[in-house]
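Here the complex is missing one protein chain, while the rest keep their positions.
Think of it as A, B and C in the order they're written, each chain with its own count starting at 1.
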Amino acid sequence: MSMVFFKGGVHPEYQKEITSTLAIVKMPLPQKVVVPMQQHIGAPCELLADVDKIEKGTEVKVGQKLGDNKGFVSSPVHAPISGTVTDIGLYNHPLGMKINAVTIESDGRDEWDEAIKPAGDLDNLTVEDIRRIVREAGIVGLGGATFPAHVKLSPPQDKPIDIVIINGAECEPYLTADHRVMLEKTEEIVFGLKAMLKALGAGEGIIGVEDNKPDALRAMEQLVAEEDNIRVCSLPTKYPQGAEKMLIYVATGRTVPAGALPLEVGVVNHNVGTAVAISQAIREGKPLIERVLTVTGAGINKPANVQVRLGTLVTDVIDFCGGLKESTLKLIIGGPMMGLAQPDPDVPVIKGTSGILALTDEDVYLAESSPCIRCAKCVSSCPMNLMPTSIAQAAEHGDFTRAEKFYALDCFECGCCSYICPSKIPLVQWIRIAKAEIMKRKSK
Amino acid sequence: MRDIFRLSLTLVVVAIISASLLTGVYSVTDPIIRERQEKDYFQALEEFFPAIDQFETREIEGDRFDLVYDQAGEKLGVMATVGTQGYDGKISYNLAVDYDGEIIGIRIISHSETPGIGDVITTDNFQEQFIGKGFDDPIRDGEDVDSISGATLSTGAMIDGIRRTITQIGEDILGRERKAFDPTEIVDGIYQGSVEGTHGPLTVEVEIADGIIKRVDVIEHNETEAYFVDAYPEIPEKIVEEQEVYVDTQTGGTLSAERIVAAVEKALEGGPVDKDDGGESNE
Amino acid sequence: MIIIEEKLVVSSSPHMRSVESIQSVMTDVLIALFPAALMAVLLFGYRALITMVISIITAMLIEAVWRRKRDLFSDGSAAVTGLLLALTLPAAVPWWLVVVGSASAIIIGKQVFGGIGYNIFNPALVGRAILVVSWGGHMAGDIWPSPQPFAFGIDVSTVTGATALAAPEIAMTFSFSELFIGNIPGSLGETSALALLIGGIWLVYKGHIDYRIPGGFIATVFVLGAAFGGGFYGNQLMTGLFHVVAGGVVIAAIYMATDFVTTPVTPLGRLIFGIGCGLITMLIRLWGTLPEGVTFAILIMNAATPIIDNFTIPRQFGGVNKSA
Partner (left out) sequence: MNESNVYLQDLSRGIIKENPVFRLLLGMCPVLGVTAFLINGLGMGIAATAVLVASNVVISALKNFIPNQVRIPCFIVVIATFVTIIEMVLQAFQPVLYEALGVFVPLIVVNCVILGRAEAFASRKPLFRSLIDGIGVGIGFTLALGLLALVREVAGQGTIMGPDPDSAIHLFGAGFEPMGLFGQPAGAFIALGLLLGIVNVLFKRFKIQ
């Protein structure tokens, strides 16, 4: 167990026992999927209308590429089911806007694209090969950030990477998808890690798991016992342990400089799901067309960890899990701390969807906030060592220069401050406003 | 150039008009003001000395002392108009003393002590304890008069001020000799005496040999060091040099200096102490 | 900001909130003050109880009327202010004095600034300061009612004694255990360091107070007391300890200097605040004209809070010192 602790953080009620013991179930093929052209950070995909004639009426097969972008920071999207393209146009997106998407009606046959075949033995692949396979498979960070994985595997020449961390912290309350993946796809994770180590030429692999998942820790440790360049690191349970900078600090003792990427300190980290996807892409040739997510919360009738095809509508997933209870008041895509509340369940599951959470009136806080009593609990809970109350106050007064002086831009919106605030002030929301305004002014 | 000339001229004219106006008003009001001030002062004198017929004013170091006579030309007493440094600025007051050197009354003219705390100096309760005290009395806090708790600075300042004033009246105006210790009349020996100081007792040891004050030592004190150094060893040296207990304590850490004098006085009032190791003191 | 669209609620993340609220925090503070209040009743009898009840009820009533709310307890901050004020008063003060003090604490100390969260000075101490300035005679200075342990019905105002801080020779008349347990003349709640520490431990355990403020405060008082206190009471270290347990340092350090609203929010700022309070307290005690200085020490440091906050902005995680 790591003896290093990051500063701040909170201990919310984890509620993981609802689903942590439930094995991953495969959801049957949906009737219809909606595949948005942007499921990652970076340039959105362009529809492959010219070359592959993807248009209304086109028959597509599983794994067939639907959209791509030549930009480096971008990731292609593939057809998750076989069937007919029935619509191309704007569709609801979990981010709260409408985004160009391809709708496919299933033909029920689940026919796979002929081009899909295993890439062969890892030993025979070059670094370039691995990067190409990862890119072509459309793999992005499955923890939620959806940063294209191949970009992280291609560091600049002058920044050698010596450690790869697999993030199995899963610090968000309720979510257990990563937990189950670690238990059920342990071998694939380790294979994925090996592929990454090779692609980066890194010497050490660390698998970080929060100590509230002892079974996953044990499973991992057993598997890597033989490997001398891979170790499992038990992380103290504290939110947001899974945040990149906190994880790196606890697992390696290295501090990522403010405003910089982990590669600055020679570290790259990937989610466990990403490792599994990389393993599947190399060993089976399979592009990223499905993922595991946790459907949970008091509002879900039959909570479960389900493996679904990307593009499946959240409504269908919820139906599969027994539907919503009457008392459901809030539907969240992602975890309760950083997830996005949805006004409408008619949105597709995308690459970054780690969970669907339905909260009932008992869990949802609706009352007005009181004035700040300057208790400074937000200051002591902030893992980035910021002063959330001061940023929020500056933002409220429209003084964004002052907000920037309080390092508003370093906030990664973990939500600890809003969580802990006894006055129930929406601190994160104010900080988001400040960040957006500061960025807008900077780009001018 | 012409502009500046015009501007200056305007200012000069305005100033001249203003000055002449003020002169006019001054000439009217000044006699009235003077007359009123005299009247006020005389009223105060009358209050203390109802039999007053005339008075003679003396100024000593900026303080005013009025020697009061009755119709027969007999001296009735003295009223002093003096000031002392209080907690918050100067307290100025009249101190009336009869011809025997006993205090008749105190009248606070002006002060800026804290209302509700320091202004107890204006109350009869506080003032009455001085009535009848003469300059032979010690007039020291805790001996024959008391400061008021919570307002020790204001009342303490008054006590010290009154003691100084009455000593001055006695010596300079009434020409009395303060009862003094003639060292030649005191049995040789070592004397010890202590008085209450700022944070605790202040004790002195005095050695008298062959009718001469040989030495004065402060053997124990808890004074505020910064003030104490102004008084020690200066005051003991003066006592030895002048062979006089009541030396001038006006300079330096007045409070500490006065305490040393008071302690010496106390020591000489009592008998010589016998030291355990004997002998030494009489050699 | 909460938008209810049809049935589903949409709001900004996070979607979980801790159960802690202003009310629960204030309730915890009241619980923490209970040992001190109990001790006050045990030592000073029914007069202590009456003073505390009047003070709390006045504070809550005034606050409820001012805010036009029917809820008397509301967020609990008025009750805390009322109790804290009562604990700083002498054991036997006239009832009207308590009412005026409690009302001024709420009105002038808090509500005129805009209510909870906006006040600059600790309301209870504003109330106390106003009482001291207005009715110095009742508020004691050197002379306080002496405790009559376990004599509930006795009017304690009849027997008075000097505070241990008045002079070293008076301090010497109290044993250290008396000073620690609280069987000494002083204000209702300040005498028993033991009861206050019990409450303080509870507050630290609940995470409501930052150890830096009481730590800095008490440590500074101890160090300055040991260095400049004159070395009575046994030796230098005991003098330092004496300055901590005699008078109001413990209650001030744990309950008043830690008042959320009026103290800095940055960790370093809190340390500076605590040390500043200790420094001013000892300046007043050792070289000033009052026997005790905690009230004014905290009020002065309250005024300095925005400046302290401004100069102690912590560096963000991974931040580099610009001067380096």
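Methods note: a residue touches a chain if its C-beta (ideal position, glycine included) is under 8 Å from a C-beta of that chain, and two chains touch if they have at least 3 such contacts.
Since the model is a prediction, treat every value here as computed from it, not as a measurement.
In the full assembly, the chain not pictured is in contact with B, C, by the touch criterion defined above. In the complete complex, the hidden chain is touched by one of C:V41, C:L61 or C:I108, namely C:I108. Summary of contacts with the chain left out: across C:V41, C:I57, C:V100 or C:L268, the touching residue is C:V100. Only one residue in the set C:G136, C:P168, C:G199 or C:P214 touches the chain that does not appear here, and it is C:G136. Contacts to the hidden chain, counted on subunit C, fall at residues 100, 108, 112, 130, 133-136, 138.
For subunit B, the residues in touch with the chain missing from this view are 3, 6-7, 10-11, 14-15, 18, 21-22, 25-26, 28-30, 32-33, 36-37, 40, 110, 114-116.
Here is the rule we go by: only the chains that are shown with their structure count from here on.
Touching subunit A and subunit C at once is no chain at all.
Of all chains, A has its CA centroid at the greatest distance from the CA centroid of subunit B. Chain centres defined as mean CA positions place C nearest to the mean of all protein CA atoms. Between the Cα centres of subunit A and subunit C there is a gap of 48 Å. The residues of subunit A never reach two or more other chains; the list is empty. Of all residues in subunit C, none touches two or more other chains. Taken in their complex, subunit C has these residues touching subunit B: 133-137, 141-143, 167-169, 230, 287, 289.
Remark: subunit C residues 1-3, 5-18, 20-22, 24-25, 75, 77, 114-118, 207-208, 210, 260-267, 270, 309, 313-320 touch subunit A in the complex. Residues of subunit B that touch subunit C in their complex: 87, 114, 116-117, 149-150, 152-153, 199-200, 222, 224.
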